[in-house]
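Below: one structure, written as structure tokens.
Left out: one protein chain. Kept in place: all the others.
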Amino acid sequence: MERGTREYALWSIGIVLIVFVALLPVVWIVSLSLKEPSTITTGPGISVWDAFFPKEITFDNYKSLFEGGIDDSPFIKPLINSVLIALITTLISIVLASFAAYAIARLNFPGKSAILAGALAIAMFPPISTVGPLFDMWRTLGLYDTYPGLIIPYLTFSLPLAIYTLVAFFREIPWDLEQAAQVDGATPFQAFRKVIVPLAAPGVFTAAILVFIFCWNDFLFAISLTSSDASRTVPAALAFFTGESQFTQPVGSIAAAAVIVTIPIIVFVLIFQRRIVAGLTAGAVKG
Amino acid sequence: MTLNWFVGTQPGGTIQEVAKRCTEQSNGEYTINVELLPTDASQQREQLVRRLGAEDSNVDLIGMDVIWTAEFANAGWLREFTGEDAERVTKDVFDSVIESASFEGKLYGAPFNTNTQLLWYRTDQVDEPPETWAEMIDEAERIGGFIQVQANRYEGFTVWVNAMIESAGTQILSGPEEVDLEEGSTTEALAMIGRLANSPAAPRDISTSNEDTARLGFEAGDSPFMLNYTFAYASAQANAPEVAKNMGAAVFPSVVKGEPGRPPLGGFNIGVSSFSEHPDEAFDAAACISSPESQLIATKLDGLPPSNETLYRDPVVRKAFPGFAKDVADSVRAAAPRPTTPAYTDLSLAIQRSLHPPDSINPDDPKPAYDKLYEAVSDAVKREGLL
Partner (left out) sequence: MEASGARMRLGRNRAPVSERTRSERRLGWLLCAPAVIAMLLVTAYPIGYAVVLSLQDVDLRFPEEGGFVGLDNYVAVLTSELWWTDLLNTVFIMVVTVAIELVLGMLIALVMYRAIFGRGLVRTVVLIPYGIVTVVAAFAWFYAFNPDTGFVNNLPLIGDETSWFGERFSAFAVIILAEVWKTTPFMALLLLAGLTTIDSGLYEAARVDGANAWQRFWKITLPLMKPAILVALLFRTLDAFRVFDTIFIMTRGAQDTESVSILGFSQLISRLNLGLGSAVSVLIFLCVLLIAFVFVRWFGVRMAEGRPGA
């Protein structure tokens, strides 16, 4: 296939544009977080360059997030909550979803299409529809403002997502290899551990990353079902940060916290790009 | 024994300091543990009511915004202050503040700090602070500068609307469920809001403005006037010393010439939860938290105006409000609290929804806005309809 220079130029422009637009807000929030608090205010008559980039770089906004240690910092406890809640949810959904996905991919039983379709329907569920009842139930059950109080609703979207991704991956696994290994003298457990686990692990890992990103992202449940640092996650905490006085918006601290919660995502993306793309596109279209 | 105090955080450290002081004062009888809530009053309330609605016995003391008293008391979440408890926490306190801590004639909060909005003006651009809104708008238009107010769709807009309606000589409610809104005065107040919003003296971002954008606008230097709380002075000193040098304070302008302006009233009172298992200690702690000594800590660390009238002669207050301590006291004295009703949240949302954005009010024909407001308020006190 011959490709002309014109086409080449077109692709280049496209790529540059995509990269620019995708990164712009990220660079902007980083830049904002490095600004001296007194220079955050912009206004008419300043050049775009000066409005965008900090005059002098300072890490004060980051320092202020961690001041006062775990008890008084507005950020440390929510960060811990976010990590733990997302990890626990991921673990539970991956375990439950692996059983289900294995069965759906490998076994023959009536109702499995229904389960898959049902999971899909649940994934499309509007979260606001369950916020009210969950709030009322948690109030009476004492789950309000606790870890389980968030983990349970997170399962609504993490389970279907995990089941779907895993089914797509498990379908691709050549399960016959297991039998072949057994024929070669391996015990069933050895065959499972040596053959199936390495084949399934990438899919499981990908599903885990996707579920984690989802839990990390939630805002609606987090602001509705928590009321203190006991379980509030970062997205909710961001909306509640305090400024210099009761009436000022803490732009710098919000930007710094935003950067910190974005770092793990960027790391994931850089390291696992291929896996995530595979996970998102796996099973998307089945002929 | 531990008493849990749920209260909005103050960045200067007032809350922690006061809790420490009162813990020490109790001689080991109790320890006050602070549970901080977000700064935004609406969000504080959302989090508190969920706990109180769940009859959470962990809540002993509550830092209550002045507008929550009726709602919390009506729901049975607060214990009444009676006898000696009531006497000691209301001694020398402004009447307007006591009113804000009371519901149906009973006292439900120990007044801690108060807050009020002053008219801030540029002494280098304006000779005399204007007495009325009409004069102020004329003056700003003549200078070619802005008047900074709070008119985003949030509680601050209700604060402004209420102050305008009160300054025009009427009130929103005459009882928990009785709408007043006398038509002549209310339309006058609404017309004035519409006039400012549609005037060149309105900042471009008026419909998204809040306390913070207002002070930023004022600090930018192109606004001869601003209505804002006392924090604006300290902020200007820190961020725009040139502006702060020429910053004058006066009492909230009136809507009707010759009548007094009725400034907004903010602040926090300390309530004792009905679900607390240690009410006696909690009342004692509430008295300590709201004592004059504690109020001065709040003034010193966070620039919050005391609710105790006599403290305005204290050096701490004079230092925090250099040259305008008396204006603050006058303003609190003249202030008009927002309506007292158990359905306050609904009422406030209804006001915001019916009048926002402010430039939708036609200054020459405010009647449609009035009708909308009246209907919305009438539904809201009955808690009807979507908001």
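The chains carry the letters A and B, assigned in the order they are written, with residues numbered from 1 in each.
By our rule, a contact is a pair of C-beta atoms (placed from the backbone, for glycine too) under 8 Å apart; a residue touches a chain by one contact, two chains touch by 3 or more.
Here the structure is a predicted model, which is why all the values come from computation and not from measurement.
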Checklist entry - Just one of A:79, A:195 or A:258 touches the chain that is missing; which is it? => result A:258
Checklist outcome for this item: Cross-chain touch to the chain not pictured, restricted to B:194, B:253 or B:342, is B:342
Item to check | Absent chain, residues of chain B that touch it | outcome: 42, 46, 49-50, 53, 71, 74-76, 152-154, 204-208, 213, 216, 342-343, 345-346, 349, 353, 356-357, 383-387
Next on the checklist: If the hidden chain were put back, which residues of chain A would touch it?
Outcome noted: 3, 8, 11, 14-15, 18-19, 21-23, 25-26, 28-29, 32, 40-48, 50-52, 96-97, 99-100, 102-104, 107-113, 115-137, 152-153, 155-157, 159-161, 163-165, 168, 210, 213, 216-217, 219-220, 223-224, 234-235, 238-239, 251, 254-255, 258, 261-262, 265-266, 268-270, 273, 276-277, 280-287
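In this text, only the chains that are shown with their structure count from here on.
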Checklist entry - Taking each chain's centre as the mean of its CA atoms, how far is chain A from chain B in angstrom? => result 40
Checklist outcome for this item: So, in the complex, the side of chain A touching chain B is made of residues 38, 41, 43, 72, 135, 139-140, 144-145, 227-229, 239-249
Next on the checklist: Using the touch definition from the top, list the residues of chain B that touch chain A in their complex.
Outcome noted: 8-11, 16, 35-40, 43, 46-48, 50-51, 53-54, 210-212, 215-216, 219-220, 228-229, 231, 234-235, 238-239, 302-303
